[in-house]
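Report on the structure given below.
Only one protein chain is missing from this complex, and each of the others stays in its spot.
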Amino acid sequence: MREITLSKAVNEAIAEEMRRDETVFLLGEDVAEAGTPFKILSGLVEEFGTERIIDTPIAEPGFMGIAVGAAMTGTRPIVDLMFGDFLFLVMDQLCNQAAKTHYMSGGKLNVPLVLRTNLGATRRSAAQHSQSLHALVAHIPGLKVALPSSAYEAKGLLKSAIRDNNPVVIFEDKLMYQDKAEVPEEEYLIPFGVANIKRPGTDITLVATSSMVQVAEKAAGILNSDGISAEIIDPRTIVPLDEETILNSVRKTSRAMVIDEGHQSYGVTAEIASRINERAFYHLDAPVIRMGAMDVPVPFSPALEDLTVPTPEGVAHNARKLVRGELVHAA
Amino acid sequence: MREITLSKAVNEAIAEEMRRDETVFLLGEDVAEAGTPFKILSGLVEEFGTERIIDTPIAEPGFMGIAVGAAMTGTRPIVDLMFGDFLFLVMDQLCNQAAKTHYMSGGKLNVPLVLRTNLGATRRSAAQHSQSLHALVAHIPGLKVALPSSAYEAKGLLKSAIRDNNPVVIFEDKLMYQDKAEVPEEEYLIPFGVANIKRPGTDITLVATSSMVQVAEKAAGILNSDGISAEIIDPRTIVPLDEETILNSVRKTSRAMVIDEGHQSYGVTAEIASRINERAFYHLDAPVIRMGAMDVPVPFSPALEDLTVPTPEGVAHNARKLVRGELVHAA
Amino acid sequence: MSPVPAKTNTEDYIRMYTQMVRIRAFEDNANQLYLSAKMPGLTHMYSGQEAVAVGMCEALEDSDKITSTHRGHGHCVAKGADFQQMFCELLGKEEGYCRGKGGSMHIADQSHGNLGANAIVGGSMGIATGAALTAKRLGKDDVTVCFFGDGATAQGLWYEVMNMAALWKLPVIYACENNGYSEYTKTHEIAAGSLTARAEAFGMEAFNVNGQDVLAVNALTQKLVARCRMGEGPFFIELKTYRYHGHHVGDINREYYRSKDEEAHWKSEHDPITNFGEWMLSEGIVNEDELGTISDAVMADAEAAVAYALDAKYPNEAEVDMHVFAPNA
Partner (left out) sequence: MSPVPAKTNTEDYIRMYTQMVRIRAFEDNANQLYLSAKMPGLTHMYSGQEAVAVGMCEALEDSDKITSTHRGHGHCVAKGADFQQMFCELLGKEEGYCRGKGGSMHIADQSHGNLGANAIVGGSMGIATGAALTAKRLGKDDVTVCFFGDGATAQGLWYEVMNMAALWKLPVIYACENNGYSEYTKTHEIAAGSLTARAEAFGMEAFNVNGQDVLAVNALTQKLVARCRMGEGPFFIELKTYRYHGHHVGDINREYYRSKDEEAHWKSEHDPITNFGEWMLSEGIVNEDELGTISDAVMADAEAAVAYALDAKYPNEAEVDMHVFAPNA
């Protein structure tokens, strides 16, 4: 099968959906001629024109609000938020307005919009351009949250997001834009709420999201040479969350780790670990171990930044302990 | 000992700290003559004047940003955010600026500010005036988060918050403003990171925050008549979190529930439950059970709203099951 | 009153008058429901500002959109909503416009183009601008009116969306109802400079109009709506008006920020309903009896709706987690 970059996968998803549905349009900063600073959207304005690929001023709350109103009145906006860190600027329009409108109107108004943004550290971009903030939006009822882990997922999930009748936040890993994966020429969608068993295994379950799927895969390789068979589950969407696939795996392996690039405390790992504990407690041979990013603002210095995110070695280290029945945290 | 309302406790804490330290001041909407819509600050402008009790326009991001700059340059602002739901408006200034400045400057700049706001549903105020959003700020490194559960804690924690050299977000339960508790006449501070054993017990640990402490107490009363002895732990601050007190309790009781008024998914209950699971797993006789608010925007209708938050009966029901070794969630 | 507007005939006058009376009656009943502890929560009365909502909404078609505020009953009535579903909503009943899930601060009526009240001050400015973007993109004729208060002009969101509306020539009218207060604070204490100048700085045409004069409001709005439809928007209007009640129904002792004299003066000199009624009488458009008949009918209508709503049923418990997500086809 052909291989394309995640960046190209995103571009294709948008182009296909815009061809399919006249009401889809995109807005954000430098999305038209410039095709975004990451050059993800190159070519779209040439095909769809500036009426549908709209350059905005640097006014994130404003264009987020405009997207909400546009979505409520019969169009399907895709909001391009250049960095995930700028989520903090759009939280009111996203969480007080978009997320709640359908419910508050008793089901009468819909807000079918997609907020495309990114996550991921280690790009030497410092504390305001490196955050992975998906836990925040996952906490707000009314928002769906997708975390593609490769070009394949990026395309399939984004197309589903654009067709969804609800606000969806989709986080691309900005370190992965140039990574290639097999992506079919034919159209496909990836449904929300269906996890992917990225690698089957028997000894331990590694639930990994987004950027951490690759880390888990590398860790599984290391573990494999130690004779430990790790199963990797990629939830693909954390709202809705496919609990069954995760639980089935844990019931089989009896051990689980959850790995995510958001800050560990009060983050995504806690929710997934809690659900495993609640529903598979009697199957567990050991506590579920979480690995998130350190609870520190992301430092600029390369000497520090790389310490803040889970690594394959770190994951393998903890997995090994778990499988051997050693404590990971002092008890 | 004298009893005063939570509202009065907050008022006293601010007045005492403003008398003690000239650099403390307060800003927000209708805080001066009006003393806030909840009338919490009545009398302060008369004592301290409009230079220190500052009415702002309705511009939450703006006055939050002003507070950050004021804090960086040698004063101690208290920001009055009328409803916790408006946090979404100030997230950028709070999380991208205030929370990160000390770290990003390598420890050279400080941001000693307090953001006072509230949480709590069942006031018939609907989806944009009823949220309990403390999980969001707890996820951001650099912010401390305090959740007073009575007038006593409200005063002691707020005074500590004002003296802290870091940004602190303190959430008062807006349903509790008129509730009275014993509060000493003499000055006292409640340190951060020290949980309170609200009620000792032996059979099950109920970790409850803010508004849910009262719910847990009522549940403990119900359980008591069933012959079940519940220990209630009030963490008082969730950042920093006093893990030891919680773990010691769980090691003793072998069973735990975590109760919090934020939405359950990706919320505070998940973090506390995860830490218990990680560090006290082998002491647990049953899974840690979480009870948060339902994952729905808060509905206006009283017939629906009351269903969304944990109740004493609900807590007692689950606790009873846990103690009896019954599953709370289907396995 | 102001010169006779383009859309001029007795029927229009009577409809405008009736709509203003309907708003006043709705609010008086809502206030009573609050005072008699039959309404959950609080609510913000629109009484005194009727000429703004009616003057503007009467210049709109059903397909035109409005966004509203926490003080939103007036806009909702003026845009065509019926009392029964409105009172049901205020009481949290299933037959309410939002099945009781929204309440006073989130009442919406999409069948008449009301995209909803909003409990975030300024929160609907983006929504209104986005609705106008839809009209432009889909080549529709629709105009959107964005209602907000003087206090809301302090929110940065407004400047962001004005800038985009001006750059993209969107068919939106920003309507600031300057009632002199945001909560318990006078406008001049929270607004530096000039509101119209703020809009003009973005290259928008800005207007001042007496918000107590329904015909003046209507005439200006008709003109601007027509210009919006020709692609000449956006526009800004500042409408000077006054709220009769407290900030919300519970704001009773308010002399510390507003004198009783001031309130009495506005009511006796600038009441939009009385003054318009008197003008119609003096012009011979209606007689006293006819005005009385209108009032009586509206009162009866309101009372019947209140009675209906009080008896109506609450939503089923199973509704609590319905409508979090819209279904996908």
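The first chain written gets the first letter, and so on, giving A, B and C; residue counts start at 1 in each chain.
Everything below uses one rule, namely that a residue touches a chain if its C-beta (ideal position, glycine included) is under 8 Å from a C-beta of that chain, and two chains touch if they have at least 3 such contacts.
Predicted model only: the values in this text are computed from it and were never measured.
Participant: Using the document's definition of touch, tell me which of B:37, B:120, B:142 or B:312 contacts the absent chain.
Facilitator: From the options B:37, B:120, B:142 or B:312, the contact with the absent chain belongs to B:142.
Participant: If the hidden chain were put back, which of C:159, C:207, C:257 or C:279 would touch it?
Facilitator: Counting the whole complex, the residue in contact with the absent chain is C:159.
Participant: With the full complex in mind, choose from B:18, B:32, B:68 or B:176 the residue touching the hidden chain.
Facilitator: Only one listed residue reaches the unshown chain, and that is B:68.
Participant: Footprint of the hidden chain on subunit B, which residues?
Facilitator: 23, 25, 51-52, 54, 56-57, 59, 61-75, 77, 92-93, 96-97, 101-110, 112, 141-142, 144, 163-166
Participant: Footprint of the hidden chain on subunit C, which residues?
Facilitator: So the residues of subunit C touching the missing chain come out as 154-160, 162-163, 166-167, 189-194, 197-198, 200-204.
Participant: Over the whole complex, note the residues of subunit A touching the chain we left out.
Facilitator: Looking at subunit A, the ones touching the missing chain are residues 29-30, 33-34, 37, 55-59, 61-62, 85-86, 89, 123-129, 294-297, 299-304, 307-308.
Everything that follows uses one rule, which is that only the chains that are shown with their structure count from here on.
Participant: Quick check: more C-beta contact pairs in A-C or B-C?
Facilitator: Output for the comparison: A-C.
Participant: Find the geometric centre of each of subunit A and subunit B from their Cα atoms only, then give the gap between the two centres in Å, rounded to an integer.
Facilitator: The separation of the two C-alpha centroids amounts to 29 Å.
Participant: Compute the distance, rounded to whole Å, between the mean C-alpha positions of subunit A and subunit C.
Facilitator: 41
Participant: Measure off the straight-line distance from the CA centroid of subunit B to the CA centroid of subunit C, and report it in whole Å.
Facilitator: The separation of the two C-alpha centroids amounts to 37 Å.
Participant: Could you say which residues in subunit B touch two or more other chains, in rising order?
Facilitator: 85-86, 89, 126-128, 294-297, 299-300 - these are the residues of subunit B that touch more than one other chain.
Participant: If a residue has to touch 2 or more other chains to count, which residues of subunit C qualify?
Facilitator: In subunit C, the residues touching two or more other chains are 98-102, 106, 118, 120, 123, 156, 324.
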